[in-house]
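Got a structure for you, written out below as structure tokens; questions coming shortly.
Subset of chains shown; positions unchanged.
When the chains are written out, they are named A, B and C in that same order, and each has its own residue count from 1.
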Amino acid sequence: MLNRNIETFIGCGAAYRDAKIVLFGAPYDSTTSFRPGARFGPRAMRGESFGIETYSPYQDKDLEDIAVFDSGDLELSFGDVKSALRDIEKRAAVIIKDGKKPVMLGGEHLVTLGAVRAAAAKHPDLHIVHFDAHADLRDDYLGAKLSHACVIRRCHEILGDGRIYQFGIRSGERSEFRWASEGRTAMRKFDFETLPETLTKLAGKPVYLTVDLDVLDPSQFSGTGTPEAGGVSFLELLYAVLEVCARTDVVAADLNELAPALDPGGSSTALACKLLRELLLAL
Amino acid sequence: MLNRNIETFIGCGAAYRDAKIVLFGAPYDSTTSFRPGARFGPRAMRGESFGIETYSPYQDKDLEDIAVFDSGDLELSFGDVKSALRDIEKRAAVIIKDGKKPVMLGGEHLVTLGAVRAAAAKHPDLHIVHFDAHADLRDDYLGAKLSHACVIRRCHEILGDGRIYQFGIRSGERSEFRWASEGRTAMRKFDFETLPETLTKLAGKPVYLTVDLDVLDPSQFSGTGTPEAGGVSFLELLYAVLEVCARTDVVAADLNELAPALDPGGSSTALACKLLRELLLAL
Amino acid sequence: MLNRNIETFIGCGAAYRDAKIVLFGAPYDSTTSFRPGARFGPRAMRGESFGIETYSPYQDKDLEDIAVFDSGDLELSFGDVKSALRDIEKRAAVIIKDGKKPVMLGGEHLVTLGAVRAAAAKHPDLHIVHFDAHADLRDDYLGAKLSHACVIRRCHEILGDGRIYQFGIRSGERSEFRWASEGRTAMRKFDFETLPETLTKLAGKPVYLTVDLDVLDPSQFSGTGTPEAGGVSFLELLYAVLEVCARTDVVAADLNELAPALDPGGSSTALACKLLRELLLAL
């Protein structure tokens, strides 16, 4: 008898009960204000993952040796932001309740809010490490509070001052930079230079790691809706991610804002796959 | 002294007070469930309009002889559907109040709802002539009532049975076709064959003409989010539009669902520009 | 507990034991002599199938009412043609043995040979109805006997004279046309005009229906490696397929030569999905 067609990210074939990590996709980009397309990110990553290997020469580890379960994409309601965020929160909460780590693939960055709600419910002392080109600290965007441009501001409302660490930021309104500098978040502009001391502070603390892939320079990651020149390199991002995983207790993570159609040659999607492999191996 | 940069659709340089027709863009595609990008339609049409001429050899008329004002694009809030529809309704209402005809460029098809509200407020006897590949008659889409897939159903709630005439429909759920056939709308599948008798019925009546450009066959119009093979040709659509304008009292109109990035060669945008020219000349 | 990620063609969610029809993909294009990329056809069709509906207004039927199982793609060895064809033959043979009809998604046209072998083993009186722009009747191509350009010639070696009916052919070497005209195959150039009388002859006979999608005019189907102007329209092809299913005993079928990357706007993939839906409903 033949099998039904199953498609998972490469090397993520564990049974759910054995899995330490559970992948899910949040294919949503309804509030994207510029170029949409991040909704196609998770599906593209699964398909293109077969262009990379399960083995990492960076960490000398293999996905075949760890247990990851890929639970597929949520079906989210475009045009109904609140219900979409609720569905994301529920999925993350189930995974956390079952003692596993959720790794979410966006989608636009707003989806992080749903997963942070679930993680904060479980870990009252949650901190966020945020890699991004954009500050995402607006109070509203054309009147909308639930917008990708406001997502870290909304997370701050849950966690409060001093719990969010931002790196690589190189775009925002003047007021966002001002607001951050008033002690709301710890913001490192442009690069990761202060990451080591941050990680010293966060040692052993529960951390939600959210990576807006546009923190990368567009030369390496052009497949995103709002490319910002002057970003970090893949290797800088890779080592930053590995460091966060090694020195804090990452309880949940996400990769966001891959819009595959904007880089039809596929380099951006391939990079995202490789980064996901490294993240899964490092968790 | 130099002029500020002004960009209008070709031949639409009349003063507002002289204009009989007022163009505006509704660059919104937040509820699009498949491939987004219709938000870029109106801007693309303005830019590409300079590849066509103001003169129509089909009607032997010239845009230079009529008075059209291009009021530009609305700035609509992605992720806040209700406020976006309110802004559209307001713009259309102002134009109608000033005794001019609004011609709206979408955006996804949901934007029609805003303009229909304004037109129906002015014309209680309003009828809709609807050219589309999709029935757009769902009651909700993944729980959302304000979705592109429900727009004609929402319009029906305003106008009631027997006031909506659909042509070219070749896609939908079984329940949509059933619902229509119960006397809700007059639906002609696949083509325009019954248009002449419909127009006889509608002679002299106020009509809102809404054109989802995916009524065209994808061979001629691939630049749209949900292409459906088996559609009408450009010339069939052109003559259908000219007939509606000639035989009824079109009080408002729209062209929707051009997603220019999906046809980077530009043929779809050029076709939409040409159809808009013909519509403006025929109104 | 969460489900593993399953991805099937829309509406093909039946259990294997209940299924009357079994889909499988043959993502192979190793002998393609011009533009490769057909290997990505089946996966693209599954993903894009969610842009169409399960209901057909052409046949007034719904995929939800019939039982189709999608067994996913074979993993075929590029660069080892014989083993690839063997794997295809095996998959088709299992499905046929279980009393179900295989519907194969290519891949280049050579994959047909594997499935025809399986079907001919079961049905000694098998006939082939072949829709294509190209004759595919070469004896060899640069010395290779197992090439997409030779696939119908190889099928002829199995079935013999007078068992193959070709329609829509508009490209080939002079010698291919000559060879066909010597009674080897019944070839209708350019269109389907003689299809009705062919179907009268084939009434009740077991038929393998193979559709090289480049039989379509490139205006409607540009996403293929060797587009040939002057082809048939979607509606002509649709009705031809429906006729074949209605008037003969189609025991197996395939759709080939969609190369989705060559039509990045997606119209070709969407058309292929729609044709597959209609084929499944008609079988």
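Note that a contact is a pair of C-beta atoms (placed from the backbone, for glycine too) under 8 Å apart; a residue touches a chain by one contact, two chains touch by 3 or more.
Everything numeric here is computed off the predicted structure, so don't read it as measured data.
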**Prompt:** 3 identical chains shown; how many in the complete assembly?
**Reply:** 6
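Here is the rule we use: only the chains that are shown with their structure count from here on.
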**Asked** Do the two copies chain A and chain B share over half of their interface residue numbers, or under half; same or different?
**Response** same
**Asked** In angstrom, rounded to a whole number, how far apart do the mean CA points of chain A and chain B lie?
**Response** 38
**Request:** Name the residues of chain C that each touch 2 or more other chains.
**Result:** 264
**Message:** Applying the document's contact rule, which stretches of chain A touch chain B when the two form their complex?
**Reply:** 29-33, 36-37, 39, 75-81, 83, 110, 141-144, 146-147
**Asked** Which part of chain A faces chain C closely enough to touch in the complex?
**Response** 1-8, 16-17, 22, 24, 43, 46-47, 69-73, 91, 94-95, 261, 264
**Complete:** In the complex, the residues of chain B that touch chain C are 34-35, 169-174, 177, 189-190, 217-220, 222-223, 226-230, 262-264
